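Only one protein chain is missing; all other protein chains are in place.
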Amino acid sequence: MAETELYKLTETMCGEIDQWIAKFPPERKQSALLASLHIVQKETGWLSTAQLNAVADYLGLAYVTVYEVATFYSMYDLQPVGRHKVHLCNNISCMLNGSEKLSEHVKAKLGVEFGATTTDGKFTLKHAECLAACAGAPAAQIDGVHYENLTPEKIDKILDNLD
Amino acid sequence: MIELEIDGKKVEAEPGNMIIQVADAMGVYIPRFCYHKKLSIAANCRMCLVEVEKIGKPVPACATPISQGMRVFTKSEKALAAQRAVMEFLLINHPLDCPICDQGGECELQDLALGYGDDLSRYTEGKRAVDDENLGSLIATDMTRCIHCTRCVRFGTEVAGMRELGTVWRGEHMEIKTFVGKSLTSEVSGNIIDLCPVGALTSKPYRYTARAWELQQRYTIAPHDCLGSHLNVHVRRNEVMRVVPRESEAINETWLSDRDRFSYTGLKSEDRLNQPMIKQSGHWQSVSWEVALEYMLEALKKVIAVQGPEQAAGIISPSATLEESYLFQRLLRGLGCPNIDHRLRQIDFADQDSMPLYPGLKVKIADLEQQRAVLIIGANVRQEQPLLALRLRKANLKGAQIFCINPIDYQVNFNLNQKLICHPTLLPEMLAGIIKAILVKQAIEAPTTIAEQLKSIQVTEQQQAIAEALSVNQPSTILLGAIAQQHPQAATLRSLASLLAELTGASVNLLTEGANTAGAWLAGAVPHRGAVGLTQDKLGQTIAELFAEPRKAYVLFNVEPAQDCANPKQVTKALQQADLVVALTPYNTPYLQQHADVLLPIAHHAETSGTYVNAEGEWQSFAAVVSAPEQVKPGWKVLRVLGNLADLADFNYTASTEIRDELQGMLANHSLKVAKQVQPRINLAYTKHPLTRITEWPMYRVDGLVRRALPLQQAASHDSVGIRINSKMIEQLQLAAGGLATVEQAGESVTLPVILDERIPQGCALIAGGFAETEVLAESFGAITIHV
Partner (left out) sequence: MTNVCYRTLQFDEPWTLEAYESVGGYQVLRRIMQEKTPCDQIINELKEASLRGRGGAGFPTGVKWSFMTSASQGAKYVVCNADESEPGTCKDRDILRYNPHQLIEGMIIAGYAMGCTSGYIYIRGEFTEPFARVETALQQAKAAGLVGSNILESGFDFQLETAIGAGAYICGEETALLNSLEGKKGFPRFKPPFPANVGLYGRPTTVNNVETLASVPVILEKGAKWFLELGKPNNGGTKIFSVTGHVNKPGNYEVPLGIPFKELLELAGGVRNGNKLKAVIPGGSSMPVLPAEIIMETDMDYDSLMKAGSMLGTAAVIVMDETTCMVKALECISKFYMEESCGQCTPCREGTGWLHRVIHRIENGQGKPEDLDNLVRVAKNIEGRTICALGEAAAWPVGAFMKHFRDEFAYHIQHKKCLVG
């Protein structure tokens, strides 16, 4: 049962969430939900049911409301992830500029398919939908940072430099 | 008014209406799945797309407001093309295996696919499969069939006030679920079965037991609460297969509580009594009706003759029909015995002479939505009257302020502006504080009956706020629930409520027990008044007195004494010493075998014709939906024969409707004048025990039928038996949550699980009635001790 698996938001998290709550009218705490989930997700890279419930309680929302939001948006991970999230774009501009080859390269390098985490728990490889970096295609987002005009050599260097 | 045209027919309608509403009203059918008149508009299924002149794209009829001169075409080429396209999309991922679907034959998708679908699918890709969640004992899921209309989600959010189901994930991966595999806990969850247009959500108890076309639909009235919801009972070969709501805007709208919907599963209990039985020299034997009735009547007459009429007592269920209650009291009074009562769980009757003709609602159920301030006193509204709670929720959503005074912090499905949670003994004081707040504010002198007692009361800000809200926001309402009426100071609470009502202009409404408390009063099933409130030469004694001072003969009508009455220990003791205990009952239980002498098998409400008078005074008659098994007879017929055998005059009824008509005739010729309460019986004094038992009857333990409805007993909304107590008390008493502990009350003890429940106030433990496990215990709000 989810309820018995308790999780307490840290003081830092609460402080950050409170700043977001303050941006919206007092009776509109739910507006801070997306940001709150980002804040809590920073801890482990993904969101457990207990964490979702904790956010729901903090904002005074029904649990299922938080589940709906957490499952709707692609940036929330609801399963454990690797230390680094590698999101490769394969949309039209990137595709026209060789993103498929780049994807094949990264898959081979990491030894995982899209949606999977390397066995050493270091990388989780995912598709990104268009990152609005089309003029720098092919593009990727790695741990929240945009990288553009990627080549196999360039991405090797980036990945190799991560702990 | 707006004038428009739908399919060439001119029509006028109020502005603000949607096309579909106007079309429905004029009998033009527009196909739809997501639209439901009681839910918000989603416009997501797109099935109701219609053509409107001068608008390029087809528009959803459910979400397009009408406008002057609008010309709507629901069956034009453009409209049909859109509808057919949507139907094709709905079907591509829907299994086409209607023959094995439980919804087959009554499926909105199946019906419409006949009209709008193609014979052959042009979709050759793989179909989507969706995992099922276990939603509990009441609702079966087959989520691959879901068409994402979100009616179930909107019902939870909007009507039930509990968001349990949601739409998770997105796009074609969108699913309706709780996400964590939780059983639904809403007490009105079953309505999503009716709302689901396909076979995604179906009734678990009914599943795969029958096909819609095998069923006959019969109409009756729900037998568990004071609203009297309208039911359609689906019957196959004299067996109740399921129960669904019958629409009634004034009472249950399109909804049903789970209790009313699923209690039929208790009809076929194994302990059904099928033959009359008598006990002779400690041995039970089945006998004919003639033998049983003569035996019973002789024995009863003997007690009355030898021991005196005050030595007999008749106790009848508040869910017995009007006709049964009327004949029951006629029979006993005819035999000279005035000791008749139906108020099984009540203790305090000090104000019974100033009660109105029948207790109940002054406000119509539907008008509860229009209240602007509501004070709930001693009520677990959601459990006691689930659909009434939905009306309060509606009022609340429209802006009504709602307050409560309760001994337990009950979860409600509306917002409480203030809640006063207190030790049960303090309920009267809490209420008196509100009265004092008004008296002080308006500088009115307190009535002498209460003036002295009010002096020591400190008025809190909360009480002031409630007083203010009830006075300013009209109409306002005071609701007294089961806990208030079962309270040791119930008369004080009622009197205080009346006084508060006088001061604020609010109405006082009682949420009464069972399906027919109003009918029981009207029928004269009370010791101090006859039918239609006629005064009696011989006054009887109340149920409390009838058990406190044991009698020699008891006649029980559809009562399970130790589970239905306020003080089981006392009741059992009284029955044990009696010379004669006659039980007219649907059940043959070990308890009755031990304590009764005669068992007469009577019909369930589904097997009898009769009338329930609901709390707002509506007389609702019904016929039997199935016939009673074997030797079982409708209660009114048994009572009629007894009347005949006893040679009582005017007892020759041939139909239950004659009995009802007789009562109606009496009522028309008589009006009860209840003396205005000259002296409100207000007594705020109380004895506080070191540890007080709070007793309530959980929703699915209120009568014999629900107690036998297994799916309800297994439902997540059911409160299991145990010692419910808060964490501080657990620590104080050195108990362990989840472990066992022994409760002692009046020399009896039982061992029960300890259930951590932070809603319970300090100094109290909630130990429910209505369970075999607690049937040895004593009074409802008495002293107890608890130890490991």
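Order of writing sets the chain letters: A and B. Residues in each chain are counted from 1.
One rule holds for everything that comes next: a contact is a pair of C-beta atoms (placed from the backbone, for glycine too) under 8 Å apart; a residue touches a chain by one contact, two chains touch by 3 or more.
What you are looking at is a predicted structure, and each value in this text was computed from that prediction instead of being measured.
Partner chains of the missing chain, restricted to those shown and counted over the full complex, are A, B.
Per the touch definition above, the residue from B:Lys10, B:Arg170, B:Lys728 or B:His787 contacting the chain not shown is B:Arg170. When the missing chain is restored to the complex, the residue among A:Thr10, A:Thr44 or A:Ser74 that touches it is A:Ser74. Of the listed residues B:Asn44, B:Gln370 or B:Thr449, the one in contact with the hidden chain in the full complex is B:Asn44. In the full complex, the hidden chain is touched by chain A at residues 23-25, 28-35, 37-38, 59, 65, 68-69, 72-76, 90-93, 95-97, 128-137, 141, 144-146.
Taking the complete complex into account, residues 41, 43-47, 49, 56-58, 60, 63, 65, 82, 85-86, 88-90, 92-93, 122-123, 125-126, 147-148, 167, 169-174 of chain B touch the chain not shown.
The definition used in the following text is that only the chains that are shown with their structure count from here on.
Mean C-alpha position of chain A lies 48 Å from that of chain B. Per the touch definition, chain A reaches chain B in the complex via residues 1-2, 49, 62-65, 67-68, 71-72.
Touching chain A in their complex are the following residues of chain B: 162-170, 178-180, 182.
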